[in-house]
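One protein chain is absent from this view; the other protein chains keep their places.
Labels A, B and C are assigned to the chains in the order they are written; within every chain, residues are numbered from 1.
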Amino acid sequence: MGRLSEYRLRRRVNFYETDCAGIVHFSWFFRYLEEAEHAMWRAAGLSIAPKGDVSFPRVNAAFDYQAPLRFEDEFDIVVRVAAIGRSSMRYACTIARGADQVATGTTTIVCVSGAAGGMKAVPFPADLIDRFEVAVSPNQS
Amino acid sequence: MGRLSEYRLRRRVNFYETDCAGIVHFSWFFRYLEEAEHAMWRAAGLSIAPKGDVSFPRVNAAFDYQAPLRFEDEFDIVVRVAAIGRSSMRYACTIARGADQVATGTTTIVCVSGAAGGMKAVPFPADLIDRFEVAVSPNQS
Amino acid sequence: MGRLSEYRLRRRVNFYETDCAGIVHFSWFFRYLEEAEHAMWRAAGLSIAPKGDVSFPRVNAAFDYQAPLRFEDEFDIVVRVAAIGRSSMRYACTIARGADQVATGTTTIVCVSGAAGGMKAVPFPADLIDRFEVAVSPNQS
Partner (left out) sequence: MGRLSEYRLRRRVNFYETDCAGIVHFSWFFRYLEEAEHAMWRAAGLSIAPKGDVSFPRVNAAFDYQAPLRFEDEFDIVVRVAAIGRSSMRYACTIARGADQVATGTTTIVCVSGAAGGMKAVPFPADLIDRFEVAVSPNQS
């Protein structure tokens, strides 16, 4: 099977994701991004769950918000591989409701070994990183 | 130090705990109960974190709701030890805003050993269960 | 269209639903139940979102837990209409991973009018309650 560079997940806003301003709480967008990222890993035949000594914590995450989402809105989360390093991978994410862009985000995961207090970055296992490739940006081509 | 049978935690509603009906989402009350329970364990010099082979999953949890909580409301969570068994402990919980009762709940934890797929109930370690005693109900006396 | 009495939702455990015991945090089951409930309302052509003066707060919610769920587990949430009153509706819920029962729950919603501090129970609007009927229990028949 080929390498994956992008994944699209359609999703509906759950009641418990809204706040008393009547819109989805901003913290949820980070979870939406993660849902699409993990679905992409599954589509690649992989799981992001900690395995043996290796896990994949994030070193950064950011979102810009352009429009609110509301209860029962249906929306798309598109996650793209933006960069692949020896021991890190960066994603870009777009969230849209139909033709309306709602938010754009980025996050970087790092491959680390060791637990509590002694984590250090290690190269991604080859059979894992070989499943992904950097997406061609919609602005390039 | 004596045995603990009750713990009171004062808390304020966070923005992200509310939903688009303008009130605290009902699922949060279960987390409020847990916060007070864990604070009681800390007050007893203990931690409910999984330790070695032993952990404390819940086998039930329930709440009755009498009134809503809103953003920035200050409220009290009172958790009481309702029953202590060989390998289980039951709590009763009252949530109130000032003199107004907001909700009442119960939950039961079980002491288990073994992980994923092979959990079985085991007696509570003595040095742990000896730190608690059943609360005298406010209706008794 | 006929009346609805049951709804089945297939779902996968998200990473952020797990806790440091390695399993889904017990508070999430209440949200799973709600997701299936709201999906049933949508299947009935309705939305549970507050509309005008009327909203649908819960007066109770309970779960018994038989087995844990873990990250990426696929599971089914089945919600059934257990009772319909003039201004309340009770649901029963079963959560299962394949043939293995994971948890069973119940919850009751009430139709209320008025906001903050002045809520009172009112009859369900007829065009709403006429969309549901009590499920035949799997133990009956």
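Odds and ends about this structure:
In the analysis below, contacts are C-beta pairs under 8 Å (C-beta built on N, C-alpha and C of every residue); 3 or more make two chains touch, one makes a residue touch a chain.
Just so it is clear, the model here is predicted, and its values are computed rather than measured.
Taking the complete complex into account, A:27 is the one of A:27, A:101 or A:137 that touches the chain left out. The set of subunit B residues touching the chain not shown comprises 14-16, 31, 34-35, 38, 42, 47-49, 71-72. Residues of subunit A that touch the chain left out of the display are 20-23, 26-28, 30-31, 34, 49-50, 55, 57-65, 68, 70, 115-116, 119. Mapped onto subunit C, contacts with the missing chain fall at residues 15-16, 18-20, 22-23, 25, 27, 70-71.
We take it that only the chains that are shown with their structure count from here on.
Both subunit A and subunit C derive from one sequence, and where they touch, over half of the residue numbers involved are common to the two copies.
With centres computed from Cα atoms alone, the innermost chain of the structure is C.
Of all chain pairs in this entry, the one linked by the most C-beta contacts is B-C.
Chains compared, subunit B against subunit C: the Cα-based superposition rotates one onto the other by 180 degrees, nearest 5.
Using CA-based centroids throughout, the chain positioned farthest away from subunit B is A.
Mean C-alpha position of subunit A lies 34 Å from that of subunit B. If you average the CA atoms of subunit A and of subunit C, the two centres end up 29 Å from each other.
Residues of subunit B in contact with at least two other chains: 20, 22-23, 27, 70.
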